[in-house]
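Please read through the structure below; I'll follow up with questions.
Only one protein chain is missing from this complex, and each of the others stays in its spot.
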Amino acid sequence: MNWRRLRTLIRREILATFRDPFTMTILVTVPLAALLVFGFVLSTEVKGLRLGVVDAARSSASRRLIAELGAKGTFVPQPFNTRAALEAALVAGNISAAIVIPPDFDRDLRAAGVARERPQVQVIYDGGEATLAGNAEGFLRTLIANTSAAVLADDGVGAGRGIEVVTRALFNPTLDGTPFMVSGTFGFVLSFLTVLITAVSIVTEKITGTFEQLQVTPATSLEILLGKILPMGAVFALDVVLMVLVAGLVLHVWPRGSVVFFVLVSSFYVLVSLGLGLIISATSATAAEAVQKSVLFSIPLVQLSGFAFPIRSMPRFVQWIAEVFPATHYIRVSRAIYMRGEGPITLLPELALLLLFGILLVGYALRTIEARR
Amino acid sequence: MTGRRRSFWSNVAAVAYKEASLVRHDKALLATVFAQPVMMFLLMGFALSNKPADVRWAVLDQSNTTLSRRLVQEIQATGYFVTPRPVWSHEAGRQLLLQGDALAFLVIPKDFRRNVERGRPQVQVLVDGSDPLQAARVGAYIGEVVARFDLPHAAGAVAGASRPPLAVSAAGPVDMRQRFWFNPTLLDRTFFLAALAGMLLTNLCMSVTSGGLVAERESGTYEQMLALPTTPIELVLGKLVPYVGLSYAVFLFATIAPGVVFGLWPHGSWLALILVTLPFVLASLAVGVFVSTLAHTSAQSVFITVFFILPSFVLSGVMFPYQFMPRGVREVGGLFPLRWYQIALRRIIERGAGLVDVAGPLLALIVLFAVILSAIRWRMKPRLG
Partner (left out) sequence: MSTPIIRAHGLTRRFGDFTAVDNLSIEVLPGTIFAFLGANGSGKSTTIRMLIGLLRPTAGTIEVDGIDVIKRPRKVRDHIGYMGQKVSLYAGLSLRENVEFYAGLYDLSARQLAQRWGALRERFALGDTENEKAEDLPAGVRQRAGLALSTLHQPRVLFLDEPTAGVDVHNRELFWELIQDEAQAGVTAFVTTHFLEEVDYCDWVCFIDAGRLIANAAPETLRQRHSEGCRIRVVLPVEEQARCAEVLSAVGRPLGCDATSLQVAVAALDPQVLAALDAAAAVCPQAEIHIEQTHMTDVFRRVLAESGAAI
């Protein structure tokens, strides 16, 4: 390993990258855009959900129930006169859920427990929007149960309450979706963008002939590899810092754990991703092909890495596939640091795994750089 | 007048024919056309779900009575949870949450049994709020089981006696009958697969056209093309035509595969589906063409396209509910053709709507197409001047 040669290679890479306006634009705008886009995307907060209501009872209890449902803006009750109108609205997608309160609601409620059927409230969800419905379900059931119980309690008709459950969220008590998505966005950007940019860069060099020229110089494959990924790694590390700042200042999401540790781990993961980019470039003839391959590869990577969809909810077999992606582990680590403030000690196994991936990928990439022999 | 119109269409046809033969030889494109749809179908159909599963949780059962144990069992019986990890202190449970080894931590206090008799039982649940969606649902599931829990009351329940036929022993004061229309078991798969056509077509249309024009510009045939006696509109339409055919092939796959494999056939009108697909495909293709007028190299154009597809997927509502996005963001999402298409798709496929019901989205798509087309015209004008 000749340090002068390495320095020469690194210097050139940095010069070329910083002078390419297109690459620089992509490197800055894409991570920021991703942050902003994803930051707003996931909200478990059920808010302003249009709830169709057919109130056949029109009693104080039923009105109270409806008022309570709309109280915090969780649901926006919309009255309908007939059941048919309600159903039509559901089909048209104008309302996301509906409740039908029976005519004897009040009486049944108060008399419940004494030789009377409990009042039956029908709740219909628009299952066409499954995610939405799933989120709404929890809220709605709890609200209805609590409100009804409250109504009874106030009337002194305490028919013996059920068990009271106090639920608290450790980390992210408001269950705000933004920190979750923000911490995942790092994984997305550093997996996707790195692979893309490296692949294109190398393929372009192959097409212009500079790569071949490099192989004829005394530079070794290792030097060429490091001369490529170290500067790119540094550039992306700056990107990470930028993202942390923007996430903090604009979205008000700061890592719970150590920022330095986070940047270090992220930088290492970048190197791993860059290795992957090198491998893709070795198998592509044109830049467009490299991009298409990167995208094709990144789709399952993003979907399965736990970025947006929980891995444990996937079939066993798929979970194993997910574990093969380095991105999965990095996202786990970045979420652990951002949301739970975990430190290097507890994250050791994951970090070791990332290291292993890094060695394997970079080793393979090294082989692809060796002149074709 | 007729002569001119005939020339228009024959020009379009000529350009279309040339484009089609190019497509046939583009291996990378064909790979994308075949590989991506299958991959996304597999992912959406088999892998992705928001429903909690195999949830790891911990229990600190300080009461340790038949009652408390039954509560734990009932929670586990919901099927969402694995066997809970017993812990012996608050700290131990919190530690598990801290390390991401458990999503929920249930604490049953020591005097649970006595509190039941007194009529004021309470338990505590601590959830890992990192993944708020999971946290909310898991919390709700536990909460629900707890609320439903069959309590033997001091006044009248005798161990082993027949249960009172009425209310108190059952869940809360209200009997909630719950139904999920259009998706009775609330499968996320149904939700995702309904919009599969939208996702695949967006990918296809934008990648395809953005590569095309730029490649021509690079190879020099672009100038050649401009020298032909065709108007820009004829050029653009001619280029788009073969891809429309390809798009419909992909659309058929996206609509039929879920039906064949999962039995998820569209409930609504096929005609509506086919009709609403057209302006969407045209709009997406047009976006691709527009992108290609912006890029100088083919690598650039693919870059730009990819970064247009991304927000399109995220903000349109195919994967994440758009209804909950902040006001401004939601509106921005409306600028993407995919938003309107997925609304129409879900309405028709899941809710069985007809052509009339999707008139709104259909109109929106046509308007978007017209707008993008004029943007293209505006970009191409100086070059032909």
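The first chain written gets the first letter, and so on, giving A and B; residue counts start at 1 in each chain.
Heads up, the rule we're going with is that a contact is a pair of C-beta atoms (placed from the backbone, for glycine too) under 8 Å apart; a residue touches a chain by one contact, two chains touch by 3 or more.
It should be emphasised that the depicted structure is a prediction, and the values quoted were computed from it without experimental measurement.
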item	value
Missing chain: touched chains present in the view	A
Among A:Ser60, A:Asn94, A:Thr174 or A:Thr217, residue touching the chain not depicted	A:Thr217
Residue ranges of chain A at the interface with the undisplayed chain	2, 4-5, 7-9, 11-12, 15-16, 19-20, 208-210, 212-220, 371-373
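Just so we're on the same page, only the chains that are shown with their structure count from here on.
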item	value
Interchain centroid distance [CA atoms averaged], chain A/chain B, Å	13
Residues of chain A touching chain B in the complex	22, 26, 30, 33-34, 37-38, 40-49, 90-93, 96, 109, 112-135, 137-139, 141-142, 144-145, 148-149, 151-152, 158-173, 175-177, 179-180, 196, 200, 204, 286-292, 295-296, 299-300, 303-304, 308-310, 312-315, 318, 332, 335-336, 339-342, 346
Chain B - residues contacting chain A, complex	28, 31-32, 35-36, 39-40, 43, 46-56, 71, 94, 97-100, 105, 116, 119-137, 139-144, 146-149, 151, 153, 155, 166-168, 170-184, 186-188, 190-191, 194, 207, 211, 215, 297-300, 302-303, 306-307, 310-311, 314-315, 319-321, 323-326, 329, 343, 346-347, 350-353, 357
